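Note that one protein chain of the assembly has been removed; the remaining protein chains are unaltered in position.
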Amino acid sequence: MSGPEEFRGSAGAPSSSGSTLIEPREDIREAAMRPVMDRSRWWKLVVAGLSAIVLLGIVAWAVQLADGLGVSGYNNRAFWAVYEADLVAFIGVSYGGAVVSAILRLTKASWRAPLTRIAEATALVTLPIGMLFIVPHLGEPSRIWELVWPPYWNLSSPILWDFIAVSTYLLATTVFFYLPLIPDAKIALERINPEDRTLKARTLRALYRSVAGRYSGSYSDRRLLHGSIGLVAIMIIPMAVSVHSVLSFAFASSSRAGYLETIFPVYFVVAALYSGVALVVISVALLRKAYHLEKYITPRHFVRLGFIIAAMGAAYLYLTFTEYLVDGYSSTRDEAAWVRQILIGRYWIPFWFYFVAAGVLPLVVIAFKRFRNTKGIVVASSFIIFAMWVKRLVIVIPPATEALVKSPLKVATATGAGRLATSASAWGTYHFTWVPISITLAATAAIPLLLLVLFKFVPILPISEMEEMAEVDEVIETAQIAMERPGSWRGKKVALGHRGVSIAHAGAQMQTRRNEQ
Amino acid sequence: MIGKTYLTRMLVAAVVSIALGVSATWLLLPGVAGATTTTNLPAVQPSLTVQASEVPGKAVATISAVLTPLYSPAGVSMIPPGSKAYFYVHLSQFENSPLLLLGSSPLNSGGAARISYQPTWKGQQQVVVEVENSAGKALYQGSTSFVATRFVTPFKGAVEAIRPDGGIGRAVVVALLTIVGLVWIALLATAVRVNLGLGTRTTQKAVGA
Partner (left out) sequence: MSDKDGARDSLDPTQGVVTPVASPMGRRSFLRKALATGVGAAALGAGLLEVRDRHQETLVGTKLASSTQPATTHQWCMVIDLRYCDGCKACTAACQRAHYLHEDQTWIRVFDMTDASGNKYHMPRPCMMCEDPACVPVCPVSANFRTEEGLTLVDQSRCIGTRICMNACPYQARYFNWTDPVPAPRQPFPQEPSWPVPQVKGTVGKCIFCAAMLPMGKLPECVSGCPMGVLYLGDLSTDVAVNSFGNTIKLSQFLYENDAVKFKESYGTHPRVFYILGHGQNLESDKEG
């Protein structure tokens, strides 16, 4: 643990001048409260548009409720399909928030500060949406209460543990969002004109007052808060890992070829992390553009997130390779059937789409300096989100639709794989209909919708955290300059900005150098 | 003349067969307990007397059948060559009480056949014996019933279910629930602790304030 000492030693210098605890930064406060104060028309239009899509999903669900799951393309040979993939994908993307915030917090990556609020909000918003997919997934959603009725609990069921794990994770995400909000609520309260008697102002005041509580901004308050945030940050990482592992157990704990994979827990965790960080990139990019936060969220942030994405993408590609290699190589009858169906059979289009869009593309974007910029990484992230959803379909649907009573004489072969198809459908016995597509679209639209609504109430930047790192802003600006001159060794050092090298220290030095020139 | 010899023979045959039947029954079946019913086939037909009883203290019953008379008045054997006695039990658990073949045995010179039978269920057992010729045509039939107080079943019980955990699951579940409970408590406690703790130590050296 050389980090803290180095940090202390180096950061001591720039702040040696005074005993200033926190210097209020008007620009940060203004930027953070911009969405709350904003009165522009586009917000209403966008919210109305997104609400319309959500409404369409609700209508589709109502139709499904009335007519049964059959209208969603399900049948006895495709008993799990799109909702199960959605469940995994949406709960998965909520992981991104936990990572960007918790892991970077614990690894003392100080550049994270401007991203944490958006990341945590993305996690907070996507998790309930993912959980809500239980509802269309269930055949009899009116009995969903049985899941919380202990006498009915069957504690040997993977699904019940899914429910327990995800609920626990939801609590953790909420607490993790709530704690850093406390000091910001105090600051935000000051920014609401006390004379303002409108409903909005009164609501906001009540909200901020209740969140801020007795927070005074004293040292002991800060210390308590930071300790608690650190504790939750530590807890949330193993929790996120266990949640996605437990989700995978619903599939992996069966005897079905293609589901019975010991690699699944890791596979699901990495996939969640991967698509989650990609979603953070997209929500950060959109909100940055919408509320003009370019000053605080810089291309550097995207590149750093891009590196995380590339690492996760490579890990996921490796796991995919491992899974298909061992199953395809051993080629027991059942394994052979689905591996070949995926690689060269019925599901080859979705699989190879994943391979290109979420396997190769992100690596290319990161590998070449030409693409390694905000635009490249945002485009790659969009592909990742969609391709990882498709990959979830490739995980869920082929084993579910595979016949379990069949012959060793007719193993799916390279040429025979296509012939096995019972219909022209690309998804075996599963057929997409407008109902699950609408519901999935609605859930997708709900993410930006809820984010936009949430940031009408909550500061979009973690004001307190950013102010505490008073110098960090300057460092980032410096880093930006360093980026413009890629040849600079120091620039690279700052750009990578990993824990050991104190950004404050490097930043101060960069600043000096800049001044000298 | 012929008639006289015929009558004599018939008489002798009847006496002998009854004697044989009775003695065979007594010899073969010590302790007859089952109620006996006799199916009376047309008058010219002999009757098949079936007796069944449980061997005391054992889950075995003996079923015997005796055909009387053995010979026609003309002295012709009533048992065509190759015929056998087939022993059945009614499956009372099914509506149409189908017959379960228990075994078969040729009739001995005394017109008697016997098998031992292991009941596989308790209670009333209705047994049926049929004498069939070599072509499988039923000639005579008799039945009786007895109560089996003991039985032997080849069923050894279902396998012990090992899903999902082979018996270790309970401890695992309690451990996992404990962890989950701790996590919930820790999270809620953290939130509460922050809420209660805030603003209580403002007397601290307020640096820079």
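Each chain carries a letter (A and B) given by its place in the written order, and its residues are counted from 1.
Quick note on the criterion: a residue touches a chain if its C-beta (ideal position, glycine included) is under 8 Å from a C-beta of that chain, and two chains touch if they have at least 3 such contacts.
Just so it is clear, the structure is predicted and the values come from calculations on it, not from any experiment.
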- Write out, one label after another, the shown chains that touch the chain missing from the document. A, B
- Would you mind spotting which of A:224, A:310 or A:458 touches the chain that isn't drawn? A:224
- Message: Given that one chain is not shown, which residue among A:159, A:364 or A:379 touches it?
- Response: A:159
- Touching the hidden chain, out of A:80, A:95 or A:351, is A:80
- Residue numbers in chain B that touch the chain omitted from display: 91, 93-101, 120-122, 153-155, 158-164, 170, 173-178, 180-182, 184-186, 189, 193, 196-197, 200-201, 204-205, 207-208
- Item | Footprint left on chain A by the chain that the document does not show | 4, 7-8, 11-12, 15, 19-21, 67-71, 74-77, 79-80, 105-106, 108, 110, 137-141, 143-144, 146-147, 149-160, 163, 219-220, 222-224, 226-227, 229-231, 233-234, 250-251, 253-256, 259, 333, 400, 403-410, 420, 465, 468-470
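In this text, only the chains that are shown with their structure count from here on.
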- Let me have the rounded angstrom distance from the C-alpha centre of chain A over to the C-alpha centre of chain B, please. 65
- Name, in rising order, each residue of chain B that touches chain A in their complex. 163-165, 169, 173, 176-177, 180, 183-184, 186-188, 190-191, 193-195, 197-202, 204-209
- Message: Which stretch or stretches of chain A touch chain B in the complex?
- Response: 18-22, 155-156, 161, 164-165, 168, 171-172, 175, 178-179, 182, 213-221, 224-225, 228, 231-232, 235, 239, 253
